[in-house]
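Note sheet for the following structure.
Left out: one protein chain. Kept in place: all the others.
Per-chain residue numbering starts at 1, and chain names A, B, C, D and E are given in the order in which the chains are listed.
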Amino acid sequence: MNTPTPTPSPATGAQAISRFPVPDLNDVPEDIRTRILEVQAKTGFVPNVFLALAHRPAEWRAFVAYHDALMLKSGGNLSKGDREMIVVATSAANQCLYCVVAHGAILRIYEKKPLVADQVATNYRKADIPPRQRAMLDFAMKVSQRAQEVDDSDFARLREHGFDDEDAWDIAAITAFFGLSNRIANVIAMRPNDEFYLMGRLPRKG
Amino acid sequence: MNTPTPTPSPATGAQAISRFPVPDLNDVPEDIRTRILEVQAKTGFVPNVFLALAHRPAEWRAFVAYHDALMLKSGGNLSKGDREMIVVATSAANQCLYCVVAHGAILRIYEKKPLVADQVATNYRKADIPPRQRAMLDFAMKVSQRAQEVDDSDFARLREHGFDDEDAWDIAAITAFFGLSNRIANVIAMRPNDEFYLMGRLPRKG
Amino acid sequence: MNTPTPTPSPATGAQAISRFPVPDLNDVPEDIRTRILEVQAKTGFVPNVFLALAHRPAEWRAFVAYHDALMLKSGGNLSKGDREMIVVATSAANQCLYCVVAHGAILRIYEKKPLVADQVATNYRKADIPPRQRAMLDFAMKVSQRAQEVDDSDFARLREHGFDDEDAWDIAAITAFFGLSNRIANVIAMRPNDEFYLMGRLPRKG
Amino acid sequence: MNTPTPTPSPATGAQAISRFPVPDLNDVPEDIRTRILEVQAKTGFVPNVFLALAHRPAEWRAFVAYHDALMLKSGGNLSKGDREMIVVATSAANQCLYCVVAHGAILRIYEKKPLVADQVATNYRKADIPPRQRAMLDFAMKVSQRAQEVDDSDFARLREHGFDDEDAWDIAAITAFFGLSNRIANVIAMRPNDEFYLMGRLPRKG
Amino acid sequence: MNTPTPTPSPATGAQAISRFPVPDLNDVPEDIRTRILEVQAKTGFVPNVFLALAHRPAEWRAFVAYHDALMLKSGGNLSKGDREMIVVATSAANQCLYCVVAHGAILRIYEKKPLVADQVATNYRKADIPPRQRAMLDFAMKVSQRAQEVDDSDFARLREHGFDDEDAWDIAAITAFFGLSNRIANVIAMRPNDEFYLMGRLPRKG
Partner (left out) sequence: MNTPTPTPSPATGAQAISRFPVPDLNDVPEDIRTRILEVQAKTGFVPNVFLALAHRPAEWRAFVAYHDALMLKSGGNLSKGDREMIVVATSAANQCLYCVVAHGAILRIYEKKPLVADQVATNYRKADIPPRQRAMLDFAMKVSQRAQEVDDSDFARLREHGFDDEDAWDIAAITAFFGLSNRIANVIAMRPNDEFYLMGRLPRKG
């Protein structure tokens, strides 16, 4: 059976999207291909992470399942924009190009704030965000950079801003999961699709 | 149907194994309970990570799937002992009590070296390990602490010790996955079972 | 005589551009106003740094003179794009929102590369730049973060990439000057104009 | 006169206990030999530090005198277990294999807690210790890692937990002395006796 | 017209004062020579910074103008001694030999305290200075080492010690300017004049 080739990211040219072999979409297992085609249909292109990680199907499945459990989760006090903001701030601290660029795009779209991703990535303390998101990012950055020091006082501070303990778990787990993603992306030199850089920056996308 | 309660870790007493609620084994989803009972049958007790993370079944499943994809993988040049050694060294750098103690036990058993876990956890440069494992840990520690600086020279050095690029991925992915685990364990204050501390230290286990 | 008010940055709304009082353009000394109007004529808006620092006219004059001596200098082997790239990389290390956003825009325009500023700001080791610019940024980052360790070997490495000692001075002086700028901008909470975020990202500016 | 040779640590095999020459017990000065034989009689083996440092008799004498002044001191509010706990926590921060392993054993015995040494060495903030010992270790870690910042507030916090200024001196001096020991042990690659790894881990030692 | 050669610093001997060419005083532009001769007349010798930076006249002029705007400024609550103290403390943190030695001399003279420069350079927390200067240096060191974290609480703490927001700008700008100077001096290996080392140390200078 023939699968339609995903539209290649035109500006990328011959730039490799990974230091490792990247499978052709026709060669990936059926379940992975199905999900990739769904993403392509929704986004208009295939984010490189889906192809780069498909080099390892078992890891791909666990990665995507983990991602979905954390980022598509319903319930709790974290909005989708909150979740993406955590990703951008902590990925910037880990200097992960893929995650800052790709999730920066999603953050702009969810928050409907074209400037917020660059602000959060550069110095989240100067971003146009309310104290609640500032407290959320303070906790995420502590989990990212020195989780061994987290203690009761961190949970107490989150509660002052309306985050309960389950929200704290969410913040920590998102931070931890993207810490994993950041490290793998840096090691395999995963390249963000060129499309992400501009997404969500213009008033409306035509 | 009644599921046999796992033998509680006797020395733990009233010590909480997580800052968060820990489900009763009878209340966890069937697939999770099945796996936990398998582990209990093999190990003789239920490692606390299985119960503590079951507070979040979707995350539990992704976590265990990821773990299995990396740690039970066949093929490649990493032995099971190599894999556990990576976990111990990088978890010590992240000051994760659960992972150092639990995987230290498994490392001692796989490597049949009762001293190696404490050595690797304290200062892996002074451990009784061959240059090959030393190079493996040098790379793992770089991925753990400053993955943003990984470059071609790191892959080249690994190749000098017989690790190909797929092995490098394995080392990096194990490091990254346990970096996730370390952060969650530190945030939820996950307590290692008392049994782990002594496992693999005595000539033979009676 | 009446000076035309510069077009306010519309998206900024009521956002303060500095923690300190910002003078009205009509109230700044003549020489400063002249330069600001020139910049406005060329750029289409007044970059906030010109107004925020005008709170201190003597410092403004020295700052602009220093900037011009380094950034508008002719001669040497550094292109204008090289100079801006140094600013973006080192300002990102110093987490200076103003400089990353404003000079990121200029970098995109000079280099005619819409992606390069985000790459350099996030992890310059993964940017689409040739080895020559990579060596330039390695030196700039060392000057920015640990100038006390600079020695002969740094100059030698630059020479391998065609940078002579005068170029090394240029790289170091630009890094040092924007290190000053970064610190002041962070202390006074200087806000980049909204216009900068999008500049140079689209194929042509209409 | 013939001195009985100390029982060699059997598992060590041909492993060197120091990068430097280690004197034969028959060749060390009389006062040193006497002390070593006393320790052997009490412990059942000769801790390697006594032989490794005997390469320099004058330093050996000062080292042992300093050790005894701090660790065998009577009076004050620090128990022997407290003292060993300080050694283990700060030696782990300095990544000193000898001190973590050897003093970890003594800590387990003094505190009658088979798990505490591994906990304190990995992340003392997660150890099963009361707030008083936690405050003691917070101070010790500050002295170990950034003594230049110690000020009145540190003494005040200790007093809240029942430690007077003389106790603060004790904590600081133990930390400082083992900081010396850690550095020498790391430079000479001093190897802990294999016996230490297991001591104090079993309910009773036969 | 012939300009009198400045008295060479006799103890320097053949020691280069910069890694870069140092112009002869007769060859520097008239305005620069005039200022240098003024300084020489006042100080008794030409501080090396004036000659070393004259290699780049445009930068020299901006550097001196900036210096004067910050250090010769009248008004505000910072004394000349306060200003020099900021320079010494932050230059020590940046390990800049020229600035610590040259401004240490000026600090001793302005404060009429022969010991204070060495104290501030080594550990300002142990210097013989009142709480007001201690708070000033705490802020300066934060600006020097982690300006990205400066926030309202820093301004509030300064106010408790009588420093208003304009004083905060002064402290920050002096810190930032000498951070620039420190980096350039370290890169060009600028050598302090031997005369500075002793200035202000003796009860009276004859």
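Methods note: a contact is a pair of C-beta atoms (placed from the backbone, for glycine too) under 8 Å apart; a residue touches a chain by one contact, two chains touch by 3 or more.
Quantities reported herein were computed from a predicted structural model and do not represent experimental measurements.
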Counting the whole assembly, list the visible chains that the omitted chain makes contact with. B, C, D, E
Full-complex touch with the removed chain, picking from D:Pro47, D:Gly81, D:Pro114 or D:Gly179, is D:Gly179
Touching residues (missing chain, whole complex) on chain D: 19-20, 56, 58-59, 61-63, 65-66, 68-70, 73, 94-96, 143-144, 147-148, 150, 165, 168-169, 172-173, 175-177, 179-184, 186-188
Had the left-out chain been drawn, it would touch chain E at residues 11, 15, 92, 95-97, 100-101, 114-115, 118-119, 121-123, 126, 128, 186, 189, 191, 194, 197-198, 201-202
Just the residue numbers, please: which parts of chain C touch the chain that's not shown? 148-149, 151
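The definition used in the following text is that only the chains that are shown with their structure count from here on.
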For chain A and chain D, which third chains touch each of them? B, E
Of D-E and A-C, the pair joined by more C-beta contact pairs is A-C
Residue numbers at the chain B-chain D contact, same meaning over half shared and different meaning under half, come out as same
Using mean CA coordinates as chain centres, what's the chain A-chain B distance in Å? 25
CA centroid of chain A to CA centroid of chain E, Å: 46
Junction residues of chain C - those touching two or more other chains: 95-96, 123, 186
Would you identify the shape of the chain contact graph, picking one of line, ring, star, complete or other? other
Can you name every chain pair that touches? A-B, A-C, A-D, A-E, B-C, B-D, C-E, D-E
